[in-house]
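In this view, the complex is presented without one of its protein chains, the others remaining in place.
What follows is chain A.
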Amino acid sequence: MTATATTPGPRRARIPGRKAVLPWLFLAPGLLLALVFKFLPMGKGVWLSFFDVRPFLGDQWVGLDNYTRVLTDHRFQDAIGHTLLLGIGMSLGGIVAGFVLALLLEGQARSLKIIRTAVFLPVVTATAVVGEMWRLMYYPTSDGLINSGLGLLGLGPVPYLDNPDTALWATMAMGIWMLAPYNMVIILAGLAGVDRSLYEAAAMDGVSLWQRLRHITLPAIRPALGIVLTLAAIRGLRVFTEVYVLTGGGPAGSTDVWMTRAYTLGFTRNDIGGASAASVVLLCVTLLLTVTVNYLRKRGDVR
């Protein structure tokens, strides 16, 4: 739609036959790869979700059995709870921490730029590497990094990852640590767009810092916040690598999320049909969320 404005009309009319084929030649590699490695697996996943997949014996149509099996399985039900808790906790925690970081590190000074560069490191580090780092930081004995810090405060060592009560929170902390600097960059971009004269005017009116934040800064960066929240929520739903690397879903399934369950079902227990059904459920929820958010965003713009 926007392309109409940028592409001049006359070019369209020249040599119509060749012109019609040309774009498709350029699109072909991308479309082919997307088709074979994205859309075909998606279709296959939906298809397999209706079957009892038995290698060498032939697949058997079971209708919605896989879905009812997955949705009534108590480990999957637990996983829904963990996924939601982890997703919401990581998203909100990441945004609050990102906002605080952005407020702290906003500015043009060279030293601030260097600090921002350093603080951003968790984002460029591969999730698997972050997982290994945090496993060592959470080391359960008193000489682990975090536990030795606690020791300085006179608190005993906590076995973060080995205790079912703390493992999910420990995973969430790592997730927030990875997300916050990423959100910081987006929020910083939003903060840069705030009209400076508003701050000045507010200061002249004797408005408190809190009111200034609440009535000028927050409304100005609301669009940026909306995007950050949506991205985080969608990412939170399909969280896999973080959990898989850090805890593998344990101890006692206390950090099992939807995707680690599906992975175990499909690759360890070879229940391809059930795992496919679980993936399709997740895909539908993700698509639904994305479409709803886009719809709300568009409606908000029209208003």
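In the analysis below, contacts are C-beta pairs under 8 Å (C-beta built on N, C-alpha and C of every residue); 3 or more make two chains touch, one makes a residue touch a chain; residues count from 1.
Keep in mind that, in the parts below, contacts and distances are computed from a predicted model.
Colleague: Out of "FeMo cofactor biosynthesis protein NifB", "Circularly permuted type 2 ATP-grasp protein", "Carbohydrate ABC transporter permease" or "Ferredoxin", flag the one the UniProt entry gives for the chain missing from this complex.
Modeller: From the listed options "FeMo cofactor biosynthesis protein NifB", "Circularly permuted type 2 ATP-grasp protein", "Carbohydrate ABC transporter permease" or "Ferredoxin", the omitted chain resolves to "Carbohydrate ABC transporter permease".
Colleague: From the list A:91, A:171 or A:230, which touches the chain that is not on show?
Modeller: Touching the chain that is not displayed is residue A:230.
Colleague: Identify the residue among A:90, A:170 or A:275 that touches the chain left out of the display.
Modeller: In the complete complex, the chain left out is touched by residue A:275.
Colleague: So that we can see where the missing chain sits, which residues of chain A does it touch?
Modeller: Residues 1-4, 6-8, 11-12, 19-20, 22-24, 26-27, 29-31, 33-34, 36-42, 44-45, 48, 101, 103-109, 115, 117-122, 124-129, 131-133, 135-137, 139, 141, 143-145, 148, 177, 180-182, 185-186, 188-194, 196-197, 199-200, 203, 209, 212-213, 216-217, 220-221, 223-224, 227-228, 230-231, 234, 238, 240-241, 244-245, 259, 262-263, 266-267, 272, 275-276, 279, 282-283, 286-287, 290, 293-294, 297-298, 301-302 of chain A touch the chain absent from view.
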